[in-house]
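The structure that follows is given in the form of structure tokens.
A protein chain is absent from this complex, but the other protein chains hold their places.
Per-chain residue numbering starts at 1, and chain names A, B and C are given in the order in which the chains are listed.
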Amino acid sequence: MAPDLRAPVTPEGRRLLSLLRPHLPVLEREAEAHDRAARLPAHLFAQLGKDGVLGATVPAGHGGLGVTSMHDVAVALGEVAKADAGVALALHMQFSRGLTLTYEWRHGPPRSRALADDLLRQMAAGEAVVCGAVKDVGQPTTLTRADGDGYTLTGRKTLVSMAPIATHFVISAQVRENGDPVRLAAPVVPRDSAGLTVEDNWDGMGMRSSGSVDITFDAVPVPESHVLPRGALGEPDDAALAGQTVSSITMLGIYTALAEAARELTVAHVRKRGRAAPAVLTKIAEIDIRLYALRCAVAAALDNADRLSEDHSGDPAERGRAMMTPFQYAKLLVNRHAVDVVDDCLSVVGGAAYTGSHPLSRLYRDVRAGGFMHPYNYAGGVDYLSGQALR
Amino acid sequence: MAPDLRAPVTPEGRRLLSLLRPHLPVLEREAEAHDRAARLPAHLFAQLGKDGVLGATVPAGHGGLGVTSMHDVAVALGEVAKADAGVALALHMQFSRGLTLTYEWRHGPPRSRALADDLLRQMAAGEAVVCGAVKDVGQPTTLTRADGDGYTLTGRKTLVSMAPIATHFVISAQVRENGDPVRLAAPVVPRDSAGLTVEDNWDGMGMRSSGSVDITFDAVPVPESHVLPRGALGEPDDAALAGQTVSSITMLGIYTALAEAARELTVAHVRKRGRAAPAVLTKIAEIDIRLYALRCAVAAALDNADRLSEDHSGDPAERGRAMMTPFQYAKLLVNRHAVDVVDDCLSVVGGAAYTGSHPLSRLYRDVRAGGFMHPYNYAGGVDYLSGQALR
Amino acid sequence: MAPDLRAPVTPEGRRLLSLLRPHLPVLEREAEAHDRAARLPAHLFAQLGKDGVLGATVPAGHGGLGVTSMHDVAVALGEVAKADAGVALALHMQFSRGLTLTYEWRHGPPRSRALADDLLRQMAAGEAVVCGAVKDVGQPTTLTRADGDGYTLTGRKTLVSMAPIATHFVISAQVRENGDPVRLAAPVVPRDSAGLTVEDNWDGMGMRSSGSVDITFDAVPVPESHVLPRGALGEPDDAALAGQTVSSITMLGIYTALAEAARELTVAHVRKRGRAAPAVLTKIAEIDIRLYALRCAVAAALDNADRLSEDHSGDPAERGRAMMTPFQYAKLLVNRHAVDVVDDCLSVVGGAAYTGSHPLSRLYRDVRAGGFMHPYNYAGGVDYLSGQALR
Partner (left out) sequence: MAPDLRAPVTPEGRRLLSLLRPHLPVLEREAEAHDRAARLPAHLFAQLGKDGVLGATVPAGHGGLGVTSMHDVAVALGEVAKADAGVALALHMQFSRGLTLTYEWRHGPPRSRALADDLLRQMAAGEAVVCGAVKDVGQPTTLTRADGDGYTLTGRKTLVSMAPIATHFVISAQVRENGDPVRLAAPVVPRDSAGLTVEDNWDGMGMRSSGSVDITFDAVPVPESHVLPRGALGEPDDAALAGQTVSSITMLGIYTALAEAARELTVAHVRKRGRAAPAVLTKIAEIDIRLYALRCAVAAALDNADRLSEDHSGDPAERGRAMMTPFQYAKLLVNRHAVDVVDDCLSVVGGAAYTGSHPLSRLYRDVRAGGFMHPYNYAGGVDYLSGQALR
């Protein structure tokens, strides 16, 4: 049966959804206020930690829920997004870290395994809230060798969703050492490290409850044991596309869900109004056609990623491309059509949808974030996909 | 020479533009703050009144600038919109009232002429700021016969841009009297009338500096001399399409300008970045192609309206349709493509454009208002245009 | 695993594909000539009959290949379509008849079973080539009661693909009898029946090798035993949507394959040319994004139809809608985007693609037929889907 984003496909995914659902009505009720205040609802995350949700993607052996299906993570994030899209984006950080740290624990070098093992246990216990931080402001964030066996970290990261409540950060950094070629690495830095500041500067057009602030590192000390190794800088490494896919593909569930939420509101509105003009009927059909394409493409890309993430039998570079390519097809579809669908919903509902307190006006702002999610933006996606087509 | 929205075509239009321009830098500087506060910059309108701008479309004989060209009004509103779109929307109210009251003064019945004459003089002197109010909340706003020669007005209007500083309102109302068939009329009501309340409730997704609040009428007394007669309710009256065109067509200048402003920012951004990916080059070409279509179609529709508004030689119903039809072609083009262009600009500029303080994020919210402007929304426009095609 | 239209999912489907493949090179070589001559390649069908392909969807117990998966039928038709789209359309007639007659044999009333049983055996033996004929020219085709136990059939059907070589026709007809309410029925008429004429009038813009001619019935005698009963006229019967889905959904494989064939040609062309302009790179990415959406949506709709066609446990009307709705989502996507993809391929390849002997110019004409396939055309699809959304 073709998976269709309408329901989880694993028991663990169903368990996650059942734990999330009781929180959704409150989340939905508070969403407008968090949006206006550009405020991450920290109290909700505290409750999710108690319920075990923050360990959703942590293996059962570590005390987590053991959700490994990216399809199911996307479904869960979608359900949250229908209540509050920014919260779903923040939660994605934790779920995504669970998936990638599980990979480190299973397939990484010994030091990475130990570090991942520790973090995963804390995540399952609701004690660790772990953000990835990728995008630099200005100079690349850099690890330099310090005295002893450690490093110091310097730089500034932006758009670090969930940072206001994070306990740890996994930072994409460059390592500059001894005149060696620059390497990449991912230091894991506790929030209370000396020299680390979490800013309070998130002010997005949408996704305002996601807490996507900047963090700065002013010579933050990092022991060698807390540095996850990555590849060399600038060296093409298609194998790494696999990890990038796992990190980000579940976000497609968020943006698809926003379009579906807009559609539900709109169809309910038209049904209540009782009569529909010809252009409204046409738009409703066109909305549903595109939503079907989104659901099918996103579900297929997730299914593909789920299968390949388990399969290490072939060439790692080929595997990386085989995960990323359908992800990008689906992402570029979502980036365009989720926005188009919400836009059409505004047209159908009319001027009321344009007021700040109408859910459609929030969906309109939130859904536009999809095009800026990593990897890639539109231009990068076109480069990647045309490059694949012409290889 | 084909008019092209790039410059006024009459000396009066050029004079208006020269009076406006000194105010634009301040307006642009303050735009973000007014947007966040959802606040109409009343001080600016006070200055514009002193400079004579609030009488731009009042005949010179009444002390106004005598701008009659809708093309030139659209150009002027576009220039304002590039600095602050909400202010342009508010200013449109006054300019539009100048045009329609001039028509009343020239072609209306005697009582209308006297009323229009008086208001026009006050507008030119910067003493009258006049809003139209069309859209009802709930029941239709209604004039009922009171004792003596007057009426009382009851109802609630919404989306009355510029109302926070208005001195008078021209209200679309129904007249219910003696069991006669319901007639339409437009009472002109001073702001300080007993029973009239200007709410402070504007909270749009965009156009936040336009002051598009609600106003309520609780048995507001209106003397018969202040009621402009309109047609019968429900009676098809294509002649009235002419006045509706004059009232609203100049707004196309606003939305076209917003798309152009987004394009200017974006091209400057790409030029500064120094290199452009293939998809960026493609998008830039596509942006310019659509902007050309918008400018040409809007300019042609304005030119058509300008010519026909002077020409009373033919069948009034035919004239009404001949004004409205190209207006609707141009409006539906603008509603779609101005939004698309701004959306593409966000894609080209990238994540930075998604922050609340970036001008593109304001343009993205502001430009979406176009589809809700009267007449018509998308469904109404399709009804009107398909009806014309199949007459 | 999400099915993806790239390969059959059943052993029977793989067998069908292996039987078809040896014929494809000849078919491709001759395609241009058949296109110019608007000629069904009868010799190919004779060979397919010998190879058992004309019984592909006939149960194994009847001597057929026993393909029941609509997904696999769509994949097979797609492979044929890449060589010659018109032949695939003709072949669809036979495959579709196999599926629906198998349903009659399994679930129909006794008389239908006997008739279906007989036809299925002949199809498997390569002796029966069976067309459906749905679309009337002028008056509805009608069965009227004749003397004895039979009827006479009168009318004219159009767009009967494969008719030039058909041995039997299954005709959608109205039964007018004794002043009873008009019923629907499907008489099965052998080609050599008195009064039946197969015209030689197919002259499509594309799909020229499909032999989609008219057939006329001039008081053709039809024994009662050869009439498959259908519902009442004008009575809404959502249960019948299931059979309509089975009859037509596999055609989606044809139009998706045409878009893929155009893409393959185009990417090969660009690769050979060696350098690609920015707009070409952008178009290639956009082509692949849409093809992914098409493949995913079509595969999902086929998978859904395959599951539901086996499942008679629920409400038949509900089942009918649940089969038709995803089919229509996928069909409207295909109707638009398969055409768009081929159009973009022409733009990338350039003027050479516009000559009559270039495969892209044939694909451009062929692919446009999709929008006219039953059920529904664009307007009908919008009516159906908006109706479902607002039920």
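Descriptive notes on the structure:
We adopt the following convention: contacts are C-beta pairs under 8 Å (C-beta built on N, C-alpha and C of every residue); 3 or more make two chains touch, one makes a residue touch a chain.
Remember, predicted model here, so these are calculated numbers, not experimental data.
Set against the missing chain, the residues B:Ile284, B:Val339, B:Ala353 or B:Met373 yield one that touches it, B:Ile284. Here the missing chain is touched by one residue of C:Ala261, C:Val280 or C:Met323, and it is C:Val280. Remark: the omitted chain is touched by one listed residue; of C:Lys82, C:Lys331 or C:Arg368 this is C:Arg368. Screening A:Leu281, A:Ala322 or A:Val341 for touch with the missing chain picks out A:Leu281. Remark: the omitted chain is touched by one listed residue; of B:Ala46, B:Cys296, B:Ala317 or B:Ala352 this is B:Cys296.
In the full complex, the hidden chain is touched by chain C at residues 38, 135, 159, 203-206, 277-280, 283, 339, 343, 346-348, 350-351, 354-357, 361, 364-365, 368-369, 371-372, 377-383, 386. Although one chain is not shown, part of chain A still touches it, namely residues 277-279, 281-282, 285. Listed for chain B, the residues touching the missing chain in the whole complex are 1-4, 267, 270-271, 276, 281-282, 284-286, 288-289, 292-293, 296-297, 299-300, 303-304, 307, 326, 329-330, 332-333, 381-383, 385-386, 388-390.
Definition applied: only the chains that are shown with their structure count from here on.
Of all residue numbers used at the contact between chain B and chain C, over half are used by both chains, marking a mostly same-residue interface.
Rounded to whole angstrom, the centroid-to-centroid distance between chain A and chain B, based on C-alpha atoms, equals 42 Å.
Separating the centre of chain B from that of chain C, both taken as means of CA atoms, is a distance of 53 Å.
Annotation for chain B: residues touching 2 or more other chains are 277-279.
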